[in-house]
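Excluded from the complex is one protein chain; the other protein chains are retained at their positions.
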Amino acid sequence: MTDDTRVLGLAGLQALIDYLGLRGYTVIGPTVRDGAIVNAPISSLDDLPRGIGDEQDAAHYRLRDRGDEALFGFAAGAQSAKPVLFPSDELLWRSRRTADVTVIDREVEPPPGPPYALIGVRSCDLRAILMHDQILLERTAADVHYAARRAESFVVAVACTDPAGTCFCVSMDTGPSPRGGYDLALTELYADGEHRFVVAVGTDRGAEVLAEVAATTATADDVAVAKRVITEASGRMGRALQTDGLKYLLYANVESPHWDEVASRCLACTNCTLVCPTCFCTSVEDVTDLTGVNAERHRVWDSCFSEEFSYIHGGSVRESTRSRYRQWITHKLAAWEDQFGSFGCVGCGRCITWCPAGIDITVEAAALRGTPSKTSQRS
Amino acid sequence: MTSLAEHDHADAAAHALAAGDAMLPRPYRVVRTRQDTRDTVTLQLEPVDGVPLKFSAGQFTMLHAFGVGEVPISISGDPTKEGLLEHTIRNVGSVSGALVAAAPGTILAVRGPFGTGWDVSDGLGGDVVFITGGIGLAPLRPAILELLANREKYNRVVLLYGARTPDDILFGDELRKWADRMGVVVEVTVDNGPHNWRGRVGLVTQLIPRVGFDPAHTVALVCGPEVMMRASAMALRDRGVPAASIRLSMERNMKCGVGLCGHCQLRELFICVDGPVLTYERLAPLMSRWEL
Partner (left out) sequence: MQTIEEYLPEHPFFAGLDQPTLELLAGCATNVHFNVNEVLFHEGDQADTFYIVRKGLIAIQVQSPSAGGVVVDTAEAGGVVGWSWLVPPYRWMFDARASESTSAVAFDGACLRGKCESDPAVGYALMQRVAQVMLDRLEAARLRLIDMYGSSS
């Protein structure tokens, strides 16, 4: 945090939300719905999960009453920011067939809905957004639809003060405090004195917006408390993942009998890829109307856990669940590093929480360290 | 990860938008079709907007049949000549079935060209061995034509071609022309043949041990079913051709062709961006693993 660190009270935070709305953003934040924390449009602090906390473990998610007034006293919600910037279904183009020619008539339009302001983005999810920026914007070709949504997006990150049972952002070096890539970052302080938010400014745009609401300069004490709260949170991670030599460990264990063991539990239900903030695999769906004149192509989420994912004429390359689980974890913790220069896992723990079989990525990675790595040569 | 922290997403996004949409196809009209074998057709296409497509030998396009779908197909035409876009397609499913049935005048759509090429010119001054099976001759044809446009700059040029039966041999007239008039040693073999077949029967890999080329100065370009490519690569290695001098063209499920959809991954490789042409040096450890 720099000398530019400010502080917002509750009124100031409401003013921030109001101002963003006034500026034309659709403000998205965490809300409680159907027993879970989900992102939805918000307009008031009352929309936030005041006094709500969460209990997370393998195949276990419960909300609980904290008995206090904390607005962000929970960890990773059911979904990350991914569905906002990278929706599960996005129209790519439309075509219209006339007598002698087919016209493709969609250039990238402004994304559906006004630009998005995301409030309460956890540091793990923030890192995932930055990864998507790299993967979807800065390689051979860019995803223009993601670009359109992302270009105008405004990010208000929030530090985790109460990590959950499946969190391991510390192991993955992605949190619990947001590291850059945000417009504004909040640390909620409610235990020591007045309920307030220490605000770090990340961009000029963030500074501009913050200037419009009543933010005061942070005192040295505010900064110290914020630091302490984050340090405490770092020490309360629910899980840990040892990352040294992880890539080589996974590459070397391509034939490990351990994969059969995981496969006996994995349902290939794709829940993990659905909730993972970094997963980016998609497929395309072509639909036509009954006349066959109008057609549309959509980009839809896909998962390497589905059998058709690797289909090439005749059959699927990865037919067994065993090979598909191996593919997912090897991509996430090994190949990703060769492809993009970092691990693909941000330690949000959602895949552990939302796996119906309770399969835990940290446990599976550790299991590989336990078994001697065997590369059996097949003739 | 300081590079991510300093990252300016607005800038990257603006850049991306300006670069254009790689998922937006261009309409192409079928000008001519040619039935090559009972299940293979060559289409010649022209762009509706008139802008020709420049490609490197070995590259592919995502070819779209409206209302049916889109598949990656290698370009099979001459990269040294500006002309119609040529694709040789084998009917193996609903999309390829629609493509082989497309009559002249049909509007298809094209995205591309994508992927890495054969870079046959790396073999300049030395020997070049083309090894192919089945439909694999089609993606190699552009490299062969590129080489033949400069034939005198290469030494020995060999084409080993395996087909299922004599009826499945592609580009028969061209094979003869290359053998008779362009100084290419063309050896053809089939998996089995009818009683009046006067040619060779056997696997194309069986031709590798004895055909004449200098392993130390050879670039080998291999294209065909993966089993055939693996066996050929091993036979080439047995002859002393360095793994880095052996290039294969890989195939995987592709939905985007530009490294975004994730389908074509072979461990850390995106076949559409890092390939489809890759060296055996890179591929050997990956190809022998089951279900990788």
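Going by the order they are written in, the chains are A and B; count residues from 1 in each one.
Heads up, the rule we're going with is that a contact is a pair of C-beta atoms (placed from the backbone, for glycine too) under 8 Å apart; a residue touches a chain by one contact, two chains touch by 3 or more.
Please read all numbers here as calculations on a predicted model, not as lab measurements.
Q: May I ask which residue of B:21, B:36 or B:168 touches the chain that does not appear here?
A: Reading the full complex, the residue touching the unseen chain is B:168.
Q: Using the document's definition of touch, tell me which of B:129, B:157 or B:231 contacts the absent chain.
A: In the complete complex, the chain left out is touched by residue B:231.
Q: Where does subunit B touch the missing chain, residue by residue?
A: 39, 91-92, 133-135, 162-164, 168, 189, 191-195, 197-203, 205-206, 210, 224-225, 227-228, 231
In this section, only the chains that are shown with their structure count from here on.
Q: Taking the mean of the CA coordinates per chain, how far is subunit A from subunit B in Å?
A: Those two chain centres are 38 Å apart.
Q: What part of subunit B is in contact with subunit A in the complex they form?
A: Within the complex, subunit B contacts subunit A at residues 1-2, 4-7, 9-10, 12-17, 19-27, 48, 66-70, 92-93, 105, 107, 109, 251-253, 255-256, 258-263, 265, 267-268, 270, 273, 288-292.
Q: If we count contacts the way the header does, which residues on subunit A are in touch with subunit B in the complex?
A: 92-93, 95, 97, 100-104, 106-108, 127, 129-131, 133-144, 146-148, 150-153, 173, 179-181, 251, 254-255, 280-284, 286, 288, 292, 295, 297, 299, 302, 304, 309-314, 317-320, 322-323, 327, 330-331, 334-335, 338-339, 342, 378
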